[in-house]
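Take this structure, written in structure tokens, and hold onto it; I'll ask about it next.
For this depiction, one protein chain was excluded, whereas all remaining protein chains were kept in their positions.
And now, chain A:
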Amino acid sequence: MKGRDAADTTDAPPPSPDEVAAAERAAAGRGTTSHAREMGPYFVVKLVLLALIDAFGLFVIFSSWQVEHWGILASMVAILVVVNWVYFSRRMIAAKYLFPGLVFLLVYQLFTMGYTAYISFTNYGTGHNATREDAVAANLAQNESRVPDSPSYPLTVVTTPDGELGFAIVDDGEVLAGTAEQPFEESPDATVADGDVTEVPGYDVLSFAQILEQQNEITNLRVGFADADEGSIRTQDGSTGYLYRSVLTYDEATGAITNTDTGVVYTDNGEGSFQAEDGSTLLVGWRVAVGFDNYTAMFTDSRLSGPFLSVLAWTFAFAILSVGTTFFLGLFLAIVFNHPAVRGRRVIRSLLILPYAFPGFLSGLVWAGLLNRRFGFINEVLLGGAEIPWLTDPWLAKLSVIGVNLWLGFPYMFLIATGALQAISTDMYEAARIDGAGAGRVFRSITLPLLMISLAPLLIASFAFNFNNFNLIFFLTEGGPNFPGSPIAVGATDILISMVYSVAFESGTQQFGLASAMAIMIFIMVGVISWLGFRQTHKLEEVI
């Protein structure tokens, strides 16, 4: 029983002999017992947590089943199975620690990337917003119009004894009743009260509550006249009928839409639209895969490729300068305030990291106000009314963006540089001084190389962040001042990500597919640069 004494300290019921044997085997084999199945307090905690996770997972499965999202359902089932297996199995020690991280990686990174990549291969955007089925319905609905100058008919929704829906209308004092199959017929024995039909022989009149239960069926119901060309009656509110004629008909078998007035046939053109022979298309299309079209559009569309290069150049300049300026200012201040001779270092350090505490977008807005040409604090008060176009001159705007980002970013660099400096052993400095090195030499040969070992990865991360620093650009300059005469609305301070936003959402129609393709390109660029950067940092570690 020695194994049990070591592991089981609760007053759980005595274990069965083979359980004890198993525990002893485990204890003998690994020198420890597993919490996987032992009835200890931790096991109960684990059981409760897993039960909650399972309940949540089953809820997700149930909900996704209801709304028919099979992808979510399948992945949730897979995750649940793996969760239970990992945490109830005795062998999966490493997986117990890795699994939560892997799930988050899957959900927040891989899924997002995969989905963005998927969208980038479609024509998702204005006019191609949903499924083919929806597009057919929308085109038919948009082209069914009320017959001009036709009257409105008081209408009652009725049903036949075998449950088929129909309408009863009052036309010139006469009651007509019919269903989808049965065109309108006169019904002389019907009762009319206040202009509305209240009783029709052979039909039951539906109450408003009954109407509400089958709204789709009723709005989709068309009751025709004996002469089919006259059009058909439909209702939108269950109490008034109008005479409609539909211009388009959809043929399920051929998948084509025909205009019955002109005889023009619109067929699926493979690009998510119904197209006639003369090239005209119906208004509503649907989402289809378009291969690499979105990627090639970036380089072949002359409207995009012109400004693209200057924006790309500025993006690199901005990211590199942002990292450079913030790092050297932060490092300089860190070294200054790391010197023991400086008084009140703690207070000054806390004050210096203040800009870091402001949300970036807020600072962007505040600085945009401060730098306003005519009313900004800087021009009006500090510079005595000089109307310096800080944000509206192309070069000054670039300078302002770098300057504001310096203000925003140096506290971070200051923090990490201070931390790294304090980690360098003072023995090194002493040794250097004994060898007769001056301050500059010490900095170049000892401080900087040692700092770079720990800071280089952070600088690469900072580069990646600034490469996509949308908030700052958007709130400070909105990318402006715009290039005069440029065929797309981008400006001198636009970086790639703000250009994506401007091209895909602000100028003209929404183009989610193109935006996703551009986002993937930016991801690849940042990924490659970071990878190269990390490779270089390994060399730094060999300095000393």
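Before moving on, here are some points about what is shown:
The definition used in the following text is that a contact is a pair of C-beta atoms (placed from the backbone, for glycine too) under 8 Å apart; a residue touches a chain by one contact, two chains touch by 3 or more; residues count from 1.
To be clear about the criterion, contacts and distances are computed from a predicted model.
Missing chain, UniProt protein name, picked from "WD40 repeat domain-containing protein", "NADH-quinone oxidoreductase subunit M", "Acyl-CoA carboxylase subunit beta" or "Maltose ABC transporter substrate-binding protein": "Maltose ABC transporter substrate-binding protein".
Residue-wise, the contact with the chain that is not shown comes from A:137, picked out of A:137, A:399, A:458 or A:540. Considering the whole complex, the residue from A:42, A:62 or A:115 that touches the absent chain is A:62. Only one of the listed residues, A:107, A:283 or A:448, touches the absent chain: A:283. Listed for chain A, the residues touching the missing chain in the whole complex are 15-16, 18-19, 37, 39, 47, 50-52, 54-55, 58-59, 62-63, 66-67, 88, 126-127, 129-131, 134-135, 137-139, 141-142, 144-146, 152, 208-209, 211-219, 235-240, 242, 283-284, 301, 303, 372-375, 391-392, 478, 480-482, 484-489, 502, 506-510.
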